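For this depiction, one protein chain was excluded, whereas all remaining protein chains were kept in their positions.
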Amino acid sequence: MIGYLVNGAGRLSAALLLPLIALVLIGIGARLLGFNEVVSWPVSLPVIGSGVTANTLIELQSFLFGIMFLFAGASALRRGEHVMVDMLSGTFSDRTRAVIDSLAILFLMLPFLAVAGWASIGFVERSWFAAETSHSGSLTHIFLFKAAIPVGLFLLALESLSRLCGNIVFLIKGEPVRHD
Amino acid sequence: MTELLPLVMIGLLIVFIFLGFPVAFVLGGVGIGVGLLAGLPLGFFNIVVSRIYVNVMMNWLLLAIPLFIFMGLVLERSGIVRTLLLSSARMMGRFPGNIALSVVIIGVIFAAATGVIGASVVLLGIIALPAMHAAGYRQELAAGVVMASSTLGILIPPSIMLVLIGDQMQVSVGKLFAGAIMPGLVIAGLMFVTILSYCFLRPQAAPAYVDKDWEELSFLTQLRGFVEPLVLITIVLGSILAGIATPTEAAAIGAAGAMVLAAMHGGLNRRILGEATRSTVTTTAMVLWLMVGATCFSLVFTRLGGNDLVASATDAMGLGPYGTMIAVLALVFVLGFFLEWIEITYIVVPIFLPVIVGLDFGASVEPQDIALWFGVLLAVCLQTSFLTPPFGFALFYLKGIAKQTISVKNIYKGAIPFVLIQLIALTATILFPGIILWLPSLM
Partner (left out) sequence: KTLEVQSVYPNNMLYQGESSLRFAEQLEAVTGGDLKVKVFSANELVPSFEVFDAVSSGAIEAGWDWTSYWGSKIPVANLIGAMPFGPQGEVFVGWMYQGGGLELLREAYAPYDVVPVPCHLTAPEPGGWFNVEINEPGDLKGLSMRIGGLGAKVVEKLGVTPLLIPGGEVYLALERGRIDAAEFSHPSLDRQLGLPEVGKYYYFPGWHQPGSWNSLLVNKTTWEGLTDAQRAAIETTCQANVLWSLYAINALQGDILVELEKEGVEVREFPETVMAALKTATDETLAEQAEQDELFKRALDSINAYVASVDVWNAKVLPRK
């Protein structure tokens, strides 16, 4: 279940990359052709308002980029791709490693995720309350983008809890848990 | 007592990193943990989120990172890098060391568009090691060439290392790119000359490599395989140096260009695109979560007076401008034994930059150029540290892919000459800042 969520978020992130490249290219094209307004329409839509300008593109790129790396953090952890130094820990036994990993999750990872997660919810709330727009005013409903931060932190918390459970099962039963 | 808390933070950081926990979360966890124990109110940590939002998420400059990584991965997966290597070796003909010299050339052209040292070493290693092995190269030489060339790419622009340093130092990335070109070429030149003379003196250590498929390759195909990637890199780099495009825009052009090239070579399909995007976002997440952790760590470090502590300690040592600069670079060099460049950049720069830019180098470096000069020196120094035994990352990655063919001892031995070349270049750029500052001054 957790694996399904985490991997799904990772796939969503990957799917954002090509649109992101396209957005940057459209921005370059618009600038070279001297357009500021790329397209506009008569009604005001959520998030993008009533038109797309050069600044809309730039700000949208930043937000997509943010969502991309925030959502992919948990799946990177699952795939063991976060930078770590294993020259000492490589010599430890599997048991020792599981103990250290569990303690680090309990005393480093989870406190970090809990405090940052708690703060990020207030952060999103304040943005929602202020009906915050982007700095150039091109994008509205900024709280939706800001909400990617608590989501990313939450996914990481789920993944580290699942890792913690795996470690505990291993320490009790003595055989490693297979990840799906 | 509380004034020593920043030191406690650094101590805990080192301990947990060595216990093998992901560095991003060690940074974040130590930051929050020590902050809470030091009695900072819970509300203070709201700033952590502000910093994640502004410094990482909304940082348009950092957008260049996934785009450069993607560009490198597409070129790699679609076989373009392999064609480039073989074409260039073929063009040199039956000359001893032809494949080794080709590897250096590729290092210069783009090895680290991917920016992550590991990826470059693996890439060049997988392509070139079998060829060198088949030709009968000495193991040390083969290992050294692959490691040194792939770390070269991270210094020579486009380089995500310089993008991150520019962001951290608030120096124009375009100027950093310009500043790194000369030192990069000096190192590449020294490597080229060293390998060339070594092969000339001991041809049996690096026999000429001849591929049996070569006869089928037409001259035109070779030329294409060589020229196309070169044109792509020239466009990317040129548009940044000419100031027409931001690094982010240039990276997008590079990413699109890589896809076009791959398509032209019939190497673009759903599977490759899927692998490349997936791998790109994973690597990007790794780099950027590290920044998230680092921004949390440095917030608490600053709040607890860590910056002042470092500044006064540096002052107290009374090393003078050059002494201080060299001490900082030496620290970076030593940290490079243990840590990846991203962590070093994010730990060292915020702490030492204020000290460094305040130094007086007299007429040799103008005050407004100090940050630029230091930024490139830092890059050269970091690049060197990938190669330093016993704990260079390039060494580890190479060991990972060449378990059977090359012994650890030979990997270490192979790295040493190249580390010496790097140190010569580093000394030269400290003594003659013009090597770095000349090109940017023309911009």
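Which chain is which? They are A and B, in the order written, and residues in each are numbered from 1.
In the analysis below, a residue touches a chain if its C-beta (ideal position, glycine included) is under 8 Å from a C-beta of that chain, and two chains touch if they have at least 3 such contacts.
Not measured: the values here are computed from a predicted model.
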Partners of the unshown chain among those that are drawn: A, B
Among A:Ser13, A:Ser75 or A:Ser134, the residue in touch with the chain that has been omitted: A:Ser134
Options B:Val15, B:Val231, B:Ile244 or B:Val334, residue touching the unrepresented chain: B:Ile244
Absent-chain contact - pick from A:Ser13, A:Thr53 or A:Ser162: A:Thr53
Of B:Met9, B:Met132, B:Val171 or B:Leu273, the residue in touch with the unshown chain: B:Val171
Chain not shown, touching residues in subunit B: 41, 43-47, 50-51, 53-55, 170-175, 242-246, 299, 302-303, 443
For subunit A, residues in touch with the removed chain: 31, 34-36, 53-55, 58, 119, 122-123, 126-127, 129-137, 142
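The rule we apply is simple: only the chains that are shown with their structure count from here on.
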Between subunit B and subunit A, distance of the C-alpha-averaged centres to the nearest whole Å: 25
In the complex, subunit A residues that touch subunit B: 10-11, 13-18, 20-21, 24-25, 27-28, 58, 61-63, 65-66, 68-70, 72-73, 75-77, 79, 81-90, 92, 97, 100-101, 104, 107-109, 111-112, 115-116, 118-120, 122-123, 146, 148-149
Subunit B residues within the subunit A interface of the complex: 16-26, 28-33, 36, 42, 45-46, 48-50, 52-53, 56-60, 62-63, 66-67, 70, 245, 248-249, 251-253, 255-256, 273-274, 277-278, 280-286, 288-290, 293, 296, 338-340, 342-343, 391, 396
